[in-house]
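Worksheet: one structure, shown below.
Right, chain A next:
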Amino acid sequence: MKRIAKANLAELLSAMAAEAKLYVPAESDGIVNFVSWQEGLAVELAALNVLVPPKKFFYPQTETVLKYEMGEDLQIEDFACKAGEKAILFAVRPCDVSSFAMMDKVYLEEPPDEAYRRRRENTTVIALGCTEPDEACFCQSFDIDAAKAPGADVLAVDTGEELALVAQTEKGEELISALNGLLSEATSGDENKVKDEQEKIADRYVTSVSLRGIKERLAGMFAADYWERLYKRCIGCGTCTFLCPTCHCFDLQEYAAGNCGERIRCWDACMFADFTQMAGGHNPRPSQKERVRQRFMHKLNYFPQQHGDYACVGCGRCVRKCPVNLDILEVIREAGGGTDGL
Partner candidate 1 sequence: MPVTNEGFEPLIVAFCCNWCSYAGADLAGVSRMSYSSNVRIIRVPCSSRVNPSFIIRAFQRGADGVLVAGCHPGDCHYHSGNFFTRRRLTVLKQMMEYLGIEPERFQVRWISGSEGAKFAMVMNSVAEEIKRLGPNRKLRDVR
Partner candidate 2 sequence: MKVITEKINYNLLREVEEVSGQKVSACFQCGKCSGGCPVVWSMDVLPHQVLRYAQLGLVDELLHSKTLWICASCQTCDSRCPRNVDIPKVIEALRLIILRNKGGNYLHPNDLPARVRENAPQQGLVSAFRKYAK
């Protein structure tokens, strides 16, 4: 374990930026997002979750897949093999770190998504352990220890005046050793302090849900009246899906002009009316009811069936940001374990 005074953070960031493209959480107009770090930028360490989840670094909202030109012969330029600039993500919260594992199940399963794989491989993730969840945080219910982030390359823990840094992977070791000049070795006192901080958090949650039996309950609920009641206040925006660290559905679009064209991949949201719109006009999910059902079924039933895990990390973004307060907490409580409100 290494440590550095928070007062010297800028130096550390500067050194990291020399290693790779560095992204840090920063505030602008009241909104915290991951942005590219540059000298003088104030890093926001107090905020829990940034607005747009860091999945965007592996799976950008918009990316070019290929470009082509039609002439005598067709020329195609592939962009996937160019993806993956060396990068460091600093201060990713443990729930978001957990989401990477979920995304990996989608994009790294055979055949892997080349662009995603390259970005994932070339990015070093530094997690920032949480000490104080807010009322919308419920990662604990998904067995995520918010103080720790086993999936991260490096774990940072805020001990007040200092940050403690623990390398957890080979990539992490490399980074730490590269930064060694700026770091000092942690004492056993520091280690105890970190341990203390990490232990406190378990009791600081005010919100939890029981997932017991939810997958099974939902399996039988496809035709339930419940959805009829639930969907009514959904306005079909993409807030929940775009802000969800585990939502991963995309659309492919063609931007053609004359004899040239570009194919792009961009985030899409199952909440949108045109998500399942087919060329002939038919839409297998004709109303918001089917769309809302799809989202929660996917998160709590289909995804666990396919991949063994729920597609939710309890980050609470949807709880905080849904304009109509229609969130996964409500669905788990009403449809899931322990609650008989159906």
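Candidates were picked such that all candidates are chains of the complex that A comes from, given by their letters.
Just so we're on the same page, a residue touches a chain if its C-beta (ideal position, glycine included) is under 8 Å from a C-beta of that chain, and two chains touch if they have at least 3 such contacts; residues count from 1.
Keep in mind the model is a prediction, meaning the values are calculated, not measured.
Within this complex, chain A touches only one of the listed candidates (1 or 2), namely 1. Taken together, the chain A residues at the contact with candidate 1 in this complex read 64, 255, 257, 262, 264.
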